[in-house]
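Heads up, one of the protein chains got dropped from this complex, but the rest are sitting where they should.
Letters A and B mark the chains in the order given here, with residues in each chain numbered from 1 onward.
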Amino acid sequence: MAIAAQQRELAATAGWTAVLHEWTTTVDHKKIGIMYVLMSLVFLVIAGIEALLMRWQLFYPRHDFLPPDTFNQLFTMHGTTMVFFVGMPILIGVGNYMVPLMIGARDMAFPRMNALGFWATFFGGLLVYSSYATGGAPAIGWFAYAPLTEKTFARTAATDLWALGLLVSGVGTLTGGINFIVTILGMRCPGMTLRKIPFFPWTMLWTSVQIVLVIPPLSAALIMVLLDRNLGAHFFDTQNGGSAYLWQHLFWFFGHPEVYILILPAFGMISEVIPVFSRKVLFGYEFMAAATAAIAFISMGVWSHHMFTVGMSKTLDLYFAAASLLVSIPTGIKFFNWLATMYGGKIRFASPMLFAFGFLSMFLIGGLTGIMLAIAPFDFQLTDSYFVVGHFHWVLIGGTLFGLFAGLHYWYPKVTGRMLSERLATWQFWLLFVGFILTFGPMHIAGMLGMPRRIYTYDANRGWDIWNQITTLGAFLQTPSYAIFVINIVWSYFKGPIAGDDPWNAWTLEWSATSPPPSYNFEHIPVVRSRRPLWDLKHPDDPDWKYE
Amino acid sequence: MNSTQAIIHHESTLSPGSILTLNQMGLLAFLVSEASLFSTLLVAYVTFLGRDTIGPTPREALSLPLAMVSSLFLLSSSGTIALAERQLHRGHRRGFQFWWLLTFLLGAFFLAATAYEWNELIHKHQLTISRNLFGTTYYTVIGMHALHVTCGLIAMLIVLSLSFRDQVKSEPGGAVELVSWYWHFVDGIWLVVFSVVYLWGRSA
Partner (left out) sequence: MELPGIDTLLANAVAEDLSIFHPVSPSGIAIAALAILVLAITGGIWLIVSSVLMYCVVRFRAQTGDTHEPPQVYGSMPIEIAWTAAPAIIVFILILVTTRTLWEVEISPPAPTAGDQTLFVTVVGRQWWWEYQYDEYDGKKLGFITANELHIPVSDPAQPRRVYLQLKSADVCHSFWVPRLGGKTDLIPGRVNSMWLQTDQPGVYLGQCAEYCGTQHANMLLQVVVESPAEFEAWLKNEAAAALEVESAARGRDVFQSLSCVNCHAVRGTIAAGTYGPDLTHLMSRVTLASGQIANTRENLREWIADPQQIKPGCLMPAFGLSDRELDDVVSYLESLR
């Protein structure tokens, strides 16, 4: 306690240069986590503006607000930014802050490598964005299908900066993954066997396993693109025997597990929030844990469901369709277990639970449209149409983002020592919820009406106008919700009610530390006997370890 | 180093039942990612085998005897590095430095042999990375491996200079052990690369 008080005092009197120095040289997982989250929020705003520009262009058929090349740059940068500089870093950031606390450790296994990971991600982002200064961002799409990325078709340096930026940030992602694996496997407090870790660290573990396995193939493919463009190699140079097909395989081998990297941590956060706010232990922990591992495995083997129309044999199409359908089984198991946790509980709809409800209701739909896409012949119509755009935004926003907001609202008191405004959070939730449905729902319809994706304009006579207009209105309805979130986190930092150590009456180790925790996390490394150590402390007559 | 770091170092933070140290786990996870990287490059290599319409082909250009000599250098360096480890474990600093330096030299020989081979390929066979698909994939795979060898050699030099200041200890998860594991891995990758490129690929 004394050291923590001393630290706060020191921090309060430090000048701004000292504070800047502290943050840029820190190896403390908590500060690094915060930097990851803040960086991601900045990129979220940028990518959001890119989206709004596109949506305005698509409000009218044959609208001339944006020329085609600008639009094409925007969707490339929007996708690249959201996946690599918002989605992954923000989840890694929350993981960074929370995982050591939740397993009773003082920091991540490799604090300096942790810092390297953040700065590499940040510099990678800067590299990618510097392309705007070279006469335009890349206009290749976020999955950059060859040979569009060859020098013949993408003449400016933008594509090189894009590839280089992703290579650099890929190093950051990879080191983050390694750090999580070693931390979770190697630094659990006494008594915490792998079967007793809280669910969020478990999902971070599997996310990290996927990162270690699939980021290198992306890096290899990016190196191949750079070699093609700069040293005359022919990997994807179809005019000289190269293979456009190979790029698709390599990219999607990374690209599909990538979306599970983006969703598993959100599953983990939801699995922390639902029990606490339903006042019940997570139902079926072992099955949930096994389902997580199953999802991680199966998702490594389904990548060509992004390639159903490239001309693979029927047998291959069938294999990938079947494997993709298989993923719905463990995902379903998780869903039912969440419902069973709520069933018979006493649900409090504080903001974390509100977002968890949003997650459950929306991810259900996103998962079901995923099943539709897995059915190869149906996919022959739906792929590369707005239906897919609707689907993946539905799972990424309905799933990842809502899950993330649940986690952020849950853990904000721990990080800052103050409560977020419930009223602002409620406004944010409903604006986001309604806006999101209005934005991405009509996309499914437009897709089924024949509208392909990545088009900067469309003809008036195809029946697509109204759906595009509703979508654009929905996007503008969502926009204030993000502003409200930013206002909430800033205002509450200064004016929110003091949270105390355990404002939610929760059960995992992070709530035994102060809010915020001191730099060393715990006075003494805790010793645990069950998955809910604080439940055991609060209910000595009826501890968890009797039933696990 | 502030008080926080001191606390981290002081307590044993290993999970209950851990067999490996944190450093060992970290290196192994890293090596898994490297295996994934090389697998991808080899998949590309194999994909393009036999698809060239202009030469030179692997059979025409590659010299198996030269590759076997350089392989001998590299693979025996796995032996010498193990001997170096054993010397360190027994507390023989000079012995350790001798075998460690020998490992470095064998690795450097390997790189020199690769450079010689590339010189022959470029000037005698006109094989460059832009010549044909074989050139593209060959230089990428061999080059990526050579890059990893180079990083290993640099790491060895750093450890060697630390050893001259008597700062190298034999401990699980220590620098010597980690570099040694990395080095064995690089040699193991070479076995695979050699088999694919010089044995299987030459006859395809």
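What we mean here is this: a residue touches a chain if its C-beta (ideal position, glycine included) is under 8 Å from a C-beta of that chain, and two chains touch if they have at least 3 such contacts.
Quantities reported herein were computed from a predicted structural model and do not represent experimental measurements.
K.L.:
Given that one chain is not shown, what are the shown chains it touches?
P.N.:
A
K.L.:
Among A:G191, A:G232, A:P452 or A:P480, single out the residue that touches the unshown chain.
P.N.:
Touching the chain that is not displayed is residue A:P452.
K.L.:
May I ask which residue of A:Y132, A:F287 or A:F476 touches the chain that does not appear here?
P.N.:
Final answer for the missing-chain contact: A:F287.
K.L.:
Based on the whole complex, identify which of A:G135, A:P377 or A:P497 touches the chain you can't see.
P.N.:
Once the missing chain is taken into account, the touching residue is A:P377.
K.L.:
Spell out the interface residues on chain A facing the chain that's missing from view.
P.N.:
The list for chain A reads 67-69, 72, 139, 141, 145-148, 152-153, 238-239, 241-245, 278-281, 283-287, 309-311, 314, 317-318, 321-322, 325-326, 328-329, 332-333, 335-336, 339-340, 342-349, 357, 360-361, 364-365, 368-369, 371-372, 374-385, 448-459, 461-463, 539, 542, 544, 547-548.
Keep this in mind: only the chains that are shown with their structure count from here on.
K.L.:
For the complex, which residues does chain B have touching chain A?
P.N.:
By the definition above, chain B touches chain A via 3-4, 7-8, 11, 13-18, 20-22, 25-26, 29-30, 32-34, 36-37, 39-41, 43-44, 47-48, 51-53, 128-130, 132-133, 136-137, 139-140, 144.
K.L.:
Which residues of chain A touch chain B in their complex?
P.N.:
3, 28, 105-107, 109-111, 113, 174, 177-179, 181-182, 185-188, 190-193, 212-217, 219-221, 223-224, 227, 231-235, 240-243, 246, 250, 519-520, 525
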